[in-house]
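This is the structure, below, for whatever I ask next.
Of the protein chains in this complex, one is absent; all others appear in place.
Note that the chains take the letters A, B and C in the order they are written out, and that residue 1 is the start of every chain.
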Amino acid sequence: MVELNAAVALLGRFPALTGVDLRIEPGETVLLQGPNGAGKTTLLRLCAGLLAPESGSVTVLGHDLTTGPERRAVRRRVGLLGHSTGLYEDLTVAENVRFWARVAGLDAEPSVERVVGALQRLGLDDGLLDLPVHRLSAGQRRRTSLAALVVRRPELWLLDEPHAGLDQAGRNVVDTLIGDAVAAGGTVVVSSHELERVRSLSPRVVTLAGGTVHRDTNA
Amino acid sequence: MNRFLADARLVAAKDLRIEARSRVVLNQVAPFALLVLVLFGFALDADQRTLRAFAPGLFWVAVLLCALLAVQRSVSVEQADGALTGLRLSGMSPAALFVGKAAAVFVQLVVLEVLLTAGIIVLYGSEIEQPLLLVATGVLAAVAVACTGTLYGALASGLGVRETLLPILLLPVLAPVLIGATRAFDDALGNAAVDGWAWLGLLAVFAVVATAGGALAHGALVEE
Amino acid sequence: MTETMATNGTTTGSRGSRVLGAATLLGLATLLLFAFGLTEADIRLHPTTGEEIGQFDAVRLLYLHVPLAVFTYVAFVLCAFASAGYLIRRTPWFDTMAHAAAEVGTVFCGLVLVTGSIWGRPVWNTWWEWGDVRLMTTLVLFLMFTGYLALRRATVDPRAAARRGAVVALVAVLDLPLVNRSVEWWENRTLHQKSTLGELKIQDLTLFTLMLGFLVFGLVLAWLLLHRFRVGWLEREDAEHGIAADIAERRAAIDEGDVDAAVGEGT
Partner (left out) sequence: MTHLGYLIAGWGIALGTFAVYALSVVRRGRDPARRVPAERSRWLTAPGADAGNRG
């Protein structure tokens, strides 16, 4: 599913990943933890095909990410939730989710149902649907952005701090969502400071430090 | 190909919808365009004959200044909250994204041109002698500016405070458009005995090269 | 600056580049001798009135200006080819060459504008001739490559800088014919362009000096390109070397206790 060997990635000239060896099997749920700046975000972006590895090998969903075309091909199949929500301020919640669903290649009609379903599952009530995003709270934005991801049904979920900035209910929703993804046979990599929370979902914890895998409960 | 056009249309519609909601171009750039016309009037001493003689040049300088703002707005829409990352993750072809973004800028430029045309008629006393030439010039120049601007917007994006680079990068490249469109307008407004249609040919070449080249080159820039 | 460099690299020089440099300096001295000493001023008699016309001694600026102009275009075309090569092959050689050619070309281009302006003042009686196609084209080119260099300086990620630079260089060179054509039509409306060399009465020695100018400034271009390329190459190697060291340093600096404290795990 995901296999990295001695993967090095640079941000500008800074070696954010200094040689990562990691293997994740299909259907697995992996928790990434580590100090700030350990490389969690970079690792997730690397697996999503947004970064080119400087050296080493990265294979995700059978794509060799050392080449540009393969990186482009893998992007469509993974779902990355990053720090920014990727929403357009001036469009409504429904328009945003629908736009991202259609960009992902889903047809317009079934996606409307899915959009509503996904939003409800995330605890966003119908009243919010026609509100422009700039009127939402941070938590509501994050849920909207998650909804846009859920609608796409990715094969590999890469969740970067999905609990950050959410209230108790919101964090519960995220857990439900991860549970759904796992139940549907998806593979989930999630970075989080909410150790207890995610540990109940996943027995495997990978600790990053200094841009490399410091500890792996599976190893 | 269908997929390409559908993606491009999706992006263009999204940008235009954002503009319809936020009205940044309509409420900020359009008044600026008219302001530029008025400022030229002050600077050139409010002699309507002079203004009329220079109307085509002033018109296109105003269009270029507005285009800079429109392109910057088009870039910032994607940059504000990491939407560009989402677009890259969608696997959409960079060429389709380019065409979509450029099309939205094009529509906004055409609206601004209509407004500016009204402006030079009212303020400078210009008279349209060849409407067809005028429209064709406006459309082709808008294509050329929108495509070049969108490509250079992608180039200058993500530089943080250094995004002020856009004008110095973009304006020299657009020199032929400025010259060509001004001369064609000279003919269309009956200002000078030049062959406006020949200039239109130059604009057409520029527009075609900018569209094709931009679509090709955009991949190399968005891929980052 | 003697033969110490072959073993320990302390400069961008090499035996080859030193020979080239010496030849360039020798050539420059010879060129000055010819341009100022051996050739004559451009003085002709007006066919009817008999008064003296021509460029007089200002013609001596052309032995400098014309070769510079030609090699500006050589450098920029080289930059465009290297940029295209980079977009196709994505190897650092092409990018380093494109950057070197752009920088050296911009220096040449700036000097073309300055020397042209200085020559134009006595001969055309104006510092700036709006009607001249080549002048306007060169100015636009200069502005585009100034932007190119500024863009490269502003981009932190070297790979992004390479890609963006390559696109700008290609656009600039592709835009050039359109700029040239538009200015040509534009100036035809009012003025007619003077052919600067055509009206000279070219004597053997004048022609020889001009050719010598081409040779010498070709050598100047080659020497500068060679060294600027090597600087770019070394800086990239140096940065990569630094990154390898940074990686080792980061990996060595991982502290068990710090990690545990950060992830909230006591022992």
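The rule we apply is simple: a contact is a pair of C-beta atoms (placed from the backbone, for glycine too) under 8 Å apart; a residue touches a chain by one contact, two chains touch by 3 or more.
Treat the numbers as computed from the prediction; the structure is a model and nothing was measured.
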item: Contact set of the excluded chain (shown chains only); value: C
item: Candidate in contact with the missing chain, chosen from C:58, C:74, C:161 or C:215; value: C:58
item: Residue, one of C:23, C:70 or C:118, that touches the chain absent here; value: C:118
item: Absent-chain interface as seen on chain C, which is shown; value: 5-17, 20, 28, 32, 35-36, 41, 56-58, 60-61, 64-65, 68, 107, 110-111, 114-115, 118-119, 121-122, 220, 223-224, 226-231, 233-235, 237-238, 241
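FYI, only the chains that are shown with their structure count from here on.
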item: Graph class of chain-chain contacts, one of line, ring, star, complete, other; value: complete
item: Chain pair with the higher count of C-beta pairs in contact (A-B, A-C); value: A-B
item: Whole-Å gap separating chain B and chain C, where each centre is the average of the chain's CA atoms; value: 31
item: Length of the line joining the C-alpha centres of chain A and chain C, rounded to whole Å; value: 47
item: Where chain A and chain B are represented by their mean Cα positions, the distance between them in whole Å; value: 37
item: Residue list for chain A, restricted to those that touch at least two other chains; value: none
item: Numbers and ranges of chain C residues touching at least 2 other chains; value: 157, 159
item: Interface residues, chain B side, partner chain C - complex; value: 148, 151, 155-156, 158-159, 162, 165, 168-169, 171-173, 175-176, 179-180, 183, 192, 194, 198-199, 202, 205-206, 209, 213, 217, 220-221, 223-224
item: In the complex, chain A residues that touch chain C; value: 8, 10-15, 18-19, 33-36, 38, 52, 54, 193, 195, 207, 209-212, 214
item: Complex contacts: residues of chain B adjacent to chain A; value: 3, 7, 10, 14, 17-18, 21-22, 77, 80-83, 85-92, 223
